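Accompanying notes for the structure given below.
Moving on to subunit A:
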Amino acid sequence: MKKISLLLILALLLTTFLVGCGGGGEEGDADNVIKIGVFEPLTGENGGGGQQEVDGIMYANSVKPTVMIDGVEYKVELIVSDNQSDKTMAVTAANYLIDQGVVAVIGSYGSGVSIAAGEVFADANVPAVGASCTNPQVTSANEWYFRVCFLDPFQGTVMANYAVQNGAKTAAVITQLGDDYSTGLGNFFMDAFKKLTGDDNSIVVNQTFQQNQADFNAILQNVRTANPDVIFAPSSITTAPLIIKQARALGITAKIMGGDTWENITIVENAGADAEGIVLSTFFDAGLADSSQIAKDFVEGFSAAYYTPVPAVSALGYDAYMVLLDAIERAGATDGDSIKAALNETDDVEGVTGSVTFDALGDAQKNMAVIKTVENGEFVFLQAVTVE
Partner candidate 1 sequence: MHDNNGMKNNVLKMENTSMQFGGVLALNNLNLDVYEGEIVGLIGPNGAGKTTAFNVVTGVYPPTNGAVYLDREILVENYPQGKMKELYSGESKGKYTVAKVLTPDRITKLRVARTFQNIRLFKDLTVYENVLIAQHVKQKSNWLFASLMMNHKEEKAMREEAMRLLEILDLVDVKEKTASSLPYGQQRHIEIARALATDPKLLLLDEPAAGMNPQESDELMHFIGRIRKDFGLSILMIEHHMQVVMGICERIYVLDYGKLIAEGSPKEIQSNKKVIEAYLGVDD
Partner candidate 2 sequence: MAFEYKRLNKTTKIILTLLLIAGCIVLTYMLDKGIIGTSYTVRIVRISVIYALIGVSMNLVNGFTGVFSLGQAGFMAIGAYTVGVLTIPLASRPNVYYLVPISEKIQDLVMPFGVALIIGGIFAAIFAALIGTPVLRLKSDYLAIATLGFSEIVRAIIANNQMWPITNGSLGLKSIPTFPSLFIPVIISTVGIAFMVLLIKSSYGRAFKAIREDEVAAEAMGINLFKHKGLSFIISAFFAGVGGGLLAAHLTAIDSNQFKIMVTYELLLIIVLGGLGSVTGTVLSSFMICSGKELLRWFDLPHSIGTWKIPIFRPGLRMVIFSLLLMTVVLFWRRGLMGRKEFSWDGIYNFLRRWPWRVRRLIRGDYSKKQEEVTPNA
């Protein structure tokens, strides 16, 4: 038995090596191929959102499979690397992409992994374009990282604005410990909310929960006692339905609000009727698509090829791909420095989620967010908010 298992293991390892090497060999005719890395979580906490973003990128690739560099047509090959929503894995996943010889990277869903992998890309002089990583830290100290979405301070302000406009005087904030996105957004919301209400005590409850926590009754009971007008709970799609359902079961009627991660149909599916009336901010709405031809085409094409409703992160994935390809074409070269320089000069490139112009930090200057709610089990457009 021992011997057999030993042989089995050896055989398996050997096959892996052989297959791995063989796989490498097939990609021999690299003359007209340019590789772009897709750095996204496919498993782990953010696996769902990551997949949506990958779908958007894949769709973009099917729309525009080639790129003209210096008069030569190159085929774009996407290499997907799963960062497992884990910072440790993210760093190796990023290195895997570098090792595969990618000229640029798109991703990732979830800011934490992007922050962790940022240095790897910077060290290797590979520019990265984030699609939906909203935490300021992603680009703030990294000249190689760009992003096509808005930032959390903006998003926090938008949500606080919305809450105050709708008459909220007090708010409860629930954030996840050890999560950059949730903690950051929660804090930006609190700052903005305090400023807008002019009352430093307007945040009546500020609670944290732990990753993989499933019971929120105790936390929500504290919220219930404080009786706030709104609850702001930026969190992953794993946690959101739990908070929503348990809050409603406790008889809490306050408006529950979240961030961009909440625009995921699984939240509605999982929270059922309790999801009615939740409010969230996001990047894009298909209903607004009429105003721009690009958006219209995207919505139609994506719906036909994948699914409806079109998730905002898919749109962002699409935009990130297009912005990157535009830069590569303008650069006329495939080396990191040229692409980076071209990305820096990105000015008013039309995208599904609005035009993209990168500022000095590499952030798209976007000043519009979409606020949505859930009605009859569907995400419904509430308003578009512009904040200067």
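In this text, contacts are C-beta pairs under 8 Å (C-beta built on N, C-alpha and C of every residue); 3 or more make two chains touch, one makes a residue touch a chain; residues count from 1.
The set was built so that all candidates are chains of the complex that A comes from, given by their letters.
Just so we're clear, the structure is a prediction, and the values are computed from it rather than from any experiment.
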In this complex, work out which of 1 or 2 touches subunit A.
2
The subunit A residues in contact with candidate 2 across the complex are 1-2, 4-6, 8-9, 12-13, 16-17, 19-20, 23, 42-43, 47, 80-82, 86-88, 91-92, 95-96, 98-99, 112, 115-116, 118-119, 123-124, 136-137, 140-141, 175-180, 182-184, 187, 208, 210-211
